[in-house]
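Only a single protein chain was left out; the remaining protein chains are all shown in position.
Chain naming follows the written order as A and B, and within any one chain the residues start at number 1.
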Amino acid sequence: MAEVGVPARLELRGISKQFPGCLANDQVDLDLRPGEIHALLGENGAGKSTLVKIIYGVLKADSGHLRWNGEQTTITSPSQARKLGIAMVFQHFSLFESMTVAENVALGLDDNVRLDVLSDQVAEIGRRYGLTLEPERVIHDLSVGERQRVEIVRCLMQNPRLLIMDEPTSVLTPGEADTLFITLRRLADEGCTILYISHKLSEIRALCDRATVMRGGKVVATCDPAEETAYDLARLMIGADFSQASKTGSTQFGASRLKVRNLNMAATALHGTDIADLEFEVAAGEILGIAGVAGNGQNTLLAALSGEQLADDPATIEIEGQIAGQLGPRRRRRLGLAFVPEERLGHGAVPEMSLIDNALLTGYDRQGLLSRGSIMFSRTKDYAERIVKSFQVVAGGIDANAGSLSGGNLQKFIIGRELLQQPKVLVVAHPTWGVDAGAAAAIHTALLELAEQGTAILVVSQDLDELLQISDRIAVLTAGRLSDCMVTADADVTQIGLLMGAHVADDLAEPDGEQRASQT
Amino acid sequence: MIWPNQMESNVRPRLETRIGVSRTMVYATPVLALLLTMACGSILFAALGQHPPAVLYAFFIQPISSAYGLAELTVKATPLVLCAIGLSFGFRANIWNIGAEGQLTLGAIAGGGLALWAGEDAGLWVLPAMMLAGLLGGAAWAAIPAYLKTRFNANEILTSLMLTYVAILLLSYLVHGPWKDPEGYSFPQSRMFADSALLPLLTMGTRLHLGAPIALFVALAAWWVMARMFIGFQIKVVGLTPAAAGLAGFSVRRLTWITLLTGGALAGLAGLFEVAGPIGQLLPSISPGYGFTAIIVAFLGRLHPLGILFAGLLIALSYLGGETVQIELGLPLAVAGVFQGMLLFFLLATDVLVRYRIRWDRRSTIEEAG
Partner (left out) sequence: METLAAVLVSVIGAATPLVFAAVGELVAEKSGVLNLGVEGMMLIGAVAAFAAALTTGSATLGILAGAGAGAILALIFALLTLTLLANQVATGLALTIFGVGVSALIGRSFVGIPLQRLQQLDLPGLSDLPIVGTLLFGHDILVYLSILLIPATIWFLDRSRAGLILRSIGENHAAAHALGHPVIAVRYLAVMFGGAMAGLGGAYLSLAYTPMWAENMTAGRGWIALALVVFATWRPGRLLLGAYLFGGITVAQLHVQGFGFDVPSQFLSMLPYVATIGVLVAISADGARARLNAPGSLGRIFHPDA
């Protein structure tokens, strides 16, 4: 903990950064003491990532100044930051997939170290902090948790005085997160300052000594998180009282609308996960949640359901009682399927195209927007207009490009586009990922209303809290296998956590298939 | 890029991403590119010991200062526009067919072969049949890269280009061998086509032929397809965001076939128009690289059918200008190629202004405030 008279490890004063159309940091002040674990808390878009990129020298501030151990400094590059003793673990890992662990570590160092010497150092650090790694393995063969270990070891090689961690647990199972916390506490005890970025309130309250809360590019509070309730922290973060929609607990569902039976599919992506023997049903009015850490076969399952990848056996997927396993996306939509993919820009929407064109993208058949191969523009505009109105999408008109919308508004547009097609079955991936709390609440409400009207909804999400809140039943996808479905009301969160982490425990690993190799 | 510290206080340019694209710049950059090309061209001509204004006049103005010149311009623009329209479909869909020259050659072989087979006393049917053969010949040649791409994932840039060399060698074999004119004093050339197998001329005393209005019609039809038809929308989506196309159920495989076959067919038609129009027989070389130059035309016209019409005329002028400066000033014909290459360079260079704006940063670091 901080001692009197010792200068702050890092002191920021009046940092501002302007991006086109958005003031990302507005006169930000921040003090980090030696050996403290300091949370930087805020919603997506609050300016946390911009601020740490400035500290790490990836971005340059427009104004403001910075003191490092009491001395005024300018950080112009990551390499300079590393020389000062600042290290960073990125949210989207900055790892090189087809290179080995040792090579990845070497790339984070400024000196030329021989790879065999490096391997020994990696092993040594691994022993000290409980971060075991095999230096010769290639990154794409590692699990997400192992990849994060590589990132952390890469940072620790430089013996940092400040370690920045950007949303480190968003990709980890609860068990892996606990292991990470032990490592972080040990580092802090040795005097390393840790700047911990997150929007997960519970872990911040458990781990961090102090917290700085950001909203809209500004610092709104600095506090001791252990002394605040999660509700108070959330209110500081969001800036208003908020209410959350949740499932009313109806258990009366209609007929089965989506049936999946014995579904096997190989991943098409280079390092994707295959799925095997998947079996579930979703009934009219029901929301089924598929939980699991990313990279456990979610992408393969989603492609199998949307029709982007066809099943070998047509009977494995039924939509509205029709055999659909070998129908393409267009014909599945005609049967009543609607689909919201994980990636908004670049999958769910074309960034360079207008909202009108993006409405046409999936609405062309079910909204009757075509006439003998020609586009009926007035009907298409009308449809786009209705989406924007019904879901309060903030955009510069329906002529605006999809790429110009904020993440939350684009997500509302995409979900609105699918919902207005009055689907019989809706498959939605990560509905509120990276979306601000207001938009998330609106999206949850819309999904619950849709279910009440009799649509069968499948939600794939990494956010367990979200699934517990809106789904009727939950199943966990791990290493391409699906657990039994549990009724949410009776579900045991610890049990779900264990299922999510099953692939790291050898005794629970699936025995067959070389594809599982990626999990061992 | 990290800039050295000492430069921090200097004014320096930086590219900032625009939120949308700049409409003004979409239209302004081709003009800017043309002006820059003329400026650089002037320097080049001066370096070659010429008086730049005289060369620019001979290059840009003289060729089109007569009715005959204008007709020649149209004759040269016709194959360029046809090939470029075909290529633009593919380029929009991220299908990089650069073998239009080969498809053009195959169109000429197929249509020209039909004309030779029909002989002197063919009826009126022969010309439409030749056009159809030209379309099919070009499409067939483009079907090879389409098949290899969709079946084996083989890169269409390389396969379509390799097939161009094969096509030119095939034509060479035919006019040196089986199709050689027996009365041609052993020159490598076929017999002249019969009158019924030649494209009718539109105005007397020029070489302006029926192909020109057909190319104009093709451009207008292409504009309709891209702007109003669902298939045009699908092509644009596949090119911009293939994953979104997959989500919407647009088959990349199907669109690969459609764009390659269309491009090949139009290039084949262009080749047929050359041999049934200005040339009138099969020769070892039937095109001064129209199929390659059409790539420049397509980009200069912003892959937009109406833009391609203008770009086709401009590039056709560069061919005529090249010929004029060769005759009048003794400059090599290659000047036309240099001019075309420069024009595309400058267009690509100035295109940065469409998606980014230039910011002149006076200072950008933290130290000033401290």
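The criterion applied here is as follows: a contact is a pair of C-beta atoms (placed from the backbone, for glycine too) under 8 Å apart; a residue touches a chain by one contact, two chains touch by 3 or more.
Please read all numbers here as calculations on a predicted model, not as lab measurements.
Enquirer: With respect to the chain omitted from the figure, which of B:Ala71, B:Ile85, B:Ile98 or B:Val126 is a touching residue?
Expert: The missing chain is touched by B:Ile98.
Enquirer: Of the residues listed, B:Leu158, B:Leu202 or B:Ala243, which one is in contact with the missing chain?
Expert: Final answer for the missing-chain contact: B:Leu158.
Enquirer: For subunit A, which residues lie in contact with the unshown chain of the complex?
Expert: 57-58, 77-79, 81-82, 90, 93-99, 103, 106-108, 112, 270
Enquirer: Identify the residues of subunit B touching the omitted chain, counting contacts across the whole complex.
Expert: Counting over the whole complex, subunit B touches the hidden chain at residues 1-2, 15-17, 96, 98, 148, 152-155, 157-159, 161-163, 165-166, 169-170, 172-173, 176-177, 292-293, 295-296, 299, 332-342, 344-345, 348-349, 351-352, 355-356.
In this text, only the chains that are shown with their structure count from here on.
Enquirer: Averaging only over C-alpha atoms, locate the centres of subunit A and subunit B and give their separation in whole Å.
Expert: Result: the chain centres lie 45 Å from each other.
Enquirer: For a test of understanding, state which residues of subunit A touch subunit B in their complex under the given definition.
Expert: So the residues of subunit A touching subunit B come out as 14-15, 20-21, 60-66, 72, 74-77, 79, 306-308, 328-331, 333, 339, 341, 343, 346-353, 357, 360-362, 364, 370, 373-375, 400-401, 403-404.
Enquirer: Under the stated contact criterion, what part of subunit B meets subunit A in this complex?
Expert: Spelled out, the residues of subunit B in touch with subunit A are 2-3, 5, 8, 16-21, 228-231, 233, 236-237, 240-241, 243-244, 246-249, 251, 364-370.
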